[in-house]
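Only one protein chain is missing; all other protein chains are in place.
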């Protein structure tokens, strides 16, 4: 394992425009400057990112050998169930939070983060590490189950499931699921030739648009930092340790499922990252008494920046280390 | 006439990203998912599409031989008057609607649809069928007269024309007319060299942006479908039959005016498509008692999807069939 | 000096898409048509322009020889102090305005205009005149001091400085300063290789996006024109004469500081142009009794169009004329 | 609060109108000609008992508030009843209001 | 102003609710089931004494206005107290209102 090469990777990540824009967003909040995108632009850009990821993944999925995809898909679904359960259990051990708050956090870490995923793709492309095109499929698959399990864990033993069912319907028909899944289907149906005409928009612009979006994410994360004081050391430790743990599990699972170095890294990133779009809305509706000061601060205030700056290159290093041992 | 080639064309259209995105928008409404663009993004994108079409058309117009343009322009103006009158008459025969509603619908079918036109250009480019650059000029010319004639037909015999005049002013100075006409003039003034520096924005991104826009249009069309029940069989039949009729007339006129296969197809699309941006606003103001449940359902709920999915390739087939007979 | 070449330059500027879009915006206001971008799109686009300019400038700054940058930076800071003082003095001579209004106007002319700067870059690129990459640094440096000086001039002899300090804080942490300065730092940190992946977004689209933005600026400027009647002949004369004066000083300073023809032209444009984003907000807060009918009409209604249409090519001609005399 | 009059000779009411956004310029013209000196508009969306309109395509409703004298409010209401109620989606109501600097609004 | 009833048997009040935007569809369902026939929504942002919520991520608050009879207003207030006040950011108030065509709202 070449340490200087890894350092170069990490530095390359740190000085990539998207990560630097994220830092700029943090700084802006710190000096009380208003740098936020208008809400409509934020919404439109996240729709763009979801559709672009879906499309590209769909095109790649169509080109993939089905036999090659089966194992990663199965293992991803397994991880989607195991990770929130592990988070729920670990939180009991690491924090004093009640079942509701632990379930809420488990829902976030069981699901995954589009932006972290996207940043990982941009990082791997810049590092010239190839990965399987169908990883966007895994992203889509991993988004929902974790939320469902988390909500169920929080509500074990509680009576009414009516509002739970309503919440699940809202999650399944949420914009992010629909755009990702719809994009995958469109991409698979249209194939490379159809996609090529939209590539200047959905492909070439991607990194630039992500840079603008991460500026906003930096501001959002920065606004969560004051809540760190009330979050407690246990939760902070969890928000750093759990991604590394889940990331390592994900990388291992990816290698076992026969994925490439890059593909295993992406699966690690998917496992390590916590949702902050689909999960918060679902949790707010289904678990109104869970405290956003815990689940948002952990997922958006700590885990997201950690993954962006340290986690992503780390999971690649882990993949490089484990691949020869397992493969 | 090569049937399998035509089938391939139709399939290529059906699996193009814009059309698939439209279907995704329909599906989203059907499963009650919220997939809509923020209003500001919708407005900004439609301004982009109008200006981009105008610019490109203006550049092409400047390169055209004036002598070659005169006939198509004259015939387009004629069609702009004849089509709404034909629609008004046919509606009397096919439906039980009163003059106000028939005039309102005639205003929509007499005008034309930017998005259908745009989808037709994308389709022809993908099918490698060339067309005259000045077709954007014809789009601009066809937008207004149909609305005016429709309003006049609806108000024949009625007293006050004051609010009619106010409505006409609003139509003539509407954003879509101004951006299209302004784009044409800018394109003609700046020419290919000036345009080339904006091409990455107004040209290369076009199909991708249109894909995003059609997602929204699918949702809008989907919301109109429940009104089909009240629209009546006659109106539904009209909304399918009239585009085919008007499209055939448009194609024929294009061939007679000496346009290419692609150009005649585009003129057919212009005639076949119904407005759902300029016309609804004008009709709402000038004919408040016309029922949007009729005019919007027909134009947006039926004719628009019909043209997008079936009409556009059909008009090309019609052009291919008629050209050797007429030309 | 080749007159016909200069005429060609001026014509090329006049028929460039951004300038023509500006004219279209003016015309739209004139015929009372609504052509404005939604506010969210306007905000998002100005964020894009600021970040794009900053990024590109930062990349270029990193490639520059520090020794070569010192002189232009120093001279720019000097100009940032001298220009508002000159404007303040000249206004006393040319108009009957009081100290508050003169200070407000001085703040605008002491600062600079992102859009004019941007249009100048687009013009020089089209004219194939090269310029130093670090000019974006000069833009950032010139933005603030002029505002501060203008406010101080207006408030000389007045008591309270509390709200002045609050206003300065708001200026220094304003979105435009943060995005420009942040973009510069990101660009310098990421360098050409990091930037290249965002170039399709921040670079290739730039002229096209600017075209859309200038449409809006045209409408904004057009809405200021009715105020010309109350502005008075002295202020109108100032709004044309001062840019030429300050532009000539800026060009001269650039040549003296060893900048290229293109670079000196850009410095001239920076000096000649008046702010209408940062300055108006700051002035509104710190000098509420200054009349926007004066400062906005002068900067946005007169100087901005003057520079866009006549000033930019003029400063290049001035640079071409003076360079052999001074250099 | 010295600069606020209680309901008296210079009384002001707050009239709120929710309607289709395509009517914005037409309605503000009518407000002016009825004697309103100002208004505030926000973009809105809504549902109502009527619910038949086209402007959904263009993004919904507007909500216009205008502080006016009771006489002007009544005149505006008459115009609404005459020219808008039957054909357009409109909801309108008045609320009592105490306003600073009432002379600006009456 | 003939078409406006004074507060009487058909009295209408204006109920305004400010809450987290993620509750939009749930709350409008509740409004309907309490007997409201319509409402108007605007997007809003705000600060309050509670200030604990997640929806900031998705852009803030909504402000719902509904013209209803006092009985319906009271029923909605009960639902708010029961199902929303403890867990969500909510501010709700009623204002007296005189409405045109009151039969549309009661």
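Here the chain labels run A, B, C, D and E in written order, and each chain numbers its own residues starting at 1.
Going forward, a residue touches a chain if its C-beta (ideal position, glycine included) is under 8 Å from a C-beta of that chain, and two chains touch if they have at least 3 such contacts.
What you see is a predicted model, and the numbers here were worked out from it, not measured in a lab.
Judged over the whole assembly, touch between the missing chain and the shown ones holds for C, D, E.
From the set D:28, D:74 or D:87, the residue in touch with the chain omitted from the display is D:28, counting the whole complex. Only one residue in the set C:22, C:42, C:88 or C:238 touches the chain that does not appear here, and it is C:42. Think of the hidden chain as still there; on chain C it touches residues 39, 42-43, 166, 170, 220, 223, 276-277, 280-281, 283-285, 288-289, 291-293, 295-296, 300. Touching the omitted chain from chain D are residues 1, 3-4, 12, 14, 28, 37-43, 67, 95-101, 104-105.
Panel shows chain E; residues 18, 42-50, 61, 63, 73-74, 77-78, 80-81, 85, 91-96 of it touch the chain omitted from the view.
Definition applied: only the chains that are shown with their structure count from here on.
Among the remaining chains, the Cα-based centre furthest from that of chain E is the centre of C. Comparing the residue numbers each copy contributes, chain A and chain B share less than half of them at their mutual interface.
Chain C and chain E have centres, each the mean of its CA atoms, that are 48 Å apart. Residue positions of chain A with contacts to 2 or more other chains are 38-41, 43, 200, 204-205.
Among all residues of chain E, those that touch two or more other chains are 43.
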